[in-house]
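One chain of protein is taken out of this complex; the other chains stay put.
Coming up: subunit A.
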Amino acid sequence: MFNKEDNLLRLKDASRAMEICNACRYCETLCPVFPQITQFRTFDEATLNYLSNLCHNCKGCYHSCQYAPPHEFNLNIPKTFSELRVDSYIKYAFPNILGKLFAKNGTVVSIIIALCIALLFIAGSYFNSADSLFTAYDGKGSFFKVIPYEVMTLVSALIFLHVIIAFIVGFRRFWTENGDKMSELTDLSLWKYAMGAVATLKHLDGGDNGHGCNHMDDRFTHSRKWYHHAVMYGFILTLISTTLAAIYHHFLGLQAPYDFDSLVVITGALGGILMVIGCVGLTYIKIKADPIPISQKLLGMDYSFIAILALVNITGLLLLVFRDGIYMPSLLCIHLGFVLAFFLIMPYSKFVHLLYRLGALLKYAKYVKNN
């Protein structure tokens, strides 16, 4: 599905599409892709990889396009770019061999999740007493009676290290592909623009008028932006929760689980709820949207990513609710299983859109600065 030959065909098609766009330019203020392409007359692979990652998949250009199918030019930029983006994810992935996971995400994800959960169950019962899985615990440190602290920390640290290395190598591959130097990233003004755009999802606003994007059909709405905000800020809240928990544990000597009115639980629960809302909303949009500008073969990858993200949060919220009962040990194992699976596949899942879209926005910031 995602082999070299298909990639070459897609690059050729994207290059043809960009040449048509460059001669038309009606979409110039819809999103950053269109002003950016006016700097080029031909489009090589590095440029197209950059442009496809700069595309936020808002579909405005498809619904605006006088050359969209059934026109014989058959321009379908959102679809072409979304497939090219995945090609680029595969290309930048570290280690390269794992890049292949992108193409098979649906099945692979479920297998990994299953394995992780099984491992946790085994680890839990091995290191503790055999009946610990269906015992009600209470009081501080109860989680570690199921899974020993050392196991939890070591496994998490290893996975975290793996994600960081994979991200740094992948980002570097993306950033330098079109000749940009890593040293240029020390320019803080680029970060200011890019982080601002990420924080506000500026480019899902449909251009300067801020009327929104075409998520379902030719009407402009802001729905996808709000659901995405829910996921993104929910994710950040859970990261804050985890960080706070680590600080409590290591520096304040306070052991999990924490009280319902503690900052750890409040930020974690709020983040979890936000992410579940966002995941449901984003799925609804995908199901209801006009199918033509969407790459059908990528839907499996999108759905599996949304599903695991939702499951991480649903299991986390369930754990919070039932943490004083006999289901705690199994829920803890299941929740940590999903969390581990999520982070394990993170560098080979849709999550990397964050990495490369941020990179593309940094490159675009450079273009804006120089013009």
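Simple rule for what comes next: a residue touches a chain if its C-beta (ideal position, glycine included) is under 8 Å from a C-beta of that chain, and two chains touch if they have at least 3 such contacts; residues count from 1.
Just so we're on the same page, contacts and distances are computed from a predicted model.
Between the listed names "Sugar ABC transporter permease", "Tricarballylate dehydrogenase", "Thiosulfate oxidation carrier complex protein SoxZ" or "CoB--CoM heterodisulfide reductase subunit B", the UniProt record for the complex's undisplayed chain reads "Tricarballylate dehydrogenase". Touching the missing chain, out of A:Asn3, A:Asn96, A:Thr176 or A:Asn209, is residue A:Asn209. Interface note for the absent chain: among A:Ala23, A:Ile97, A:Leu188 or A:Leu252, the touching residue is A:Ala23. Residues 19-20, 22-30, 35, 38, 41, 60-61, 63-73, 207-209, 211, 218-219 are the ones on subunit A that touch the missing chain.
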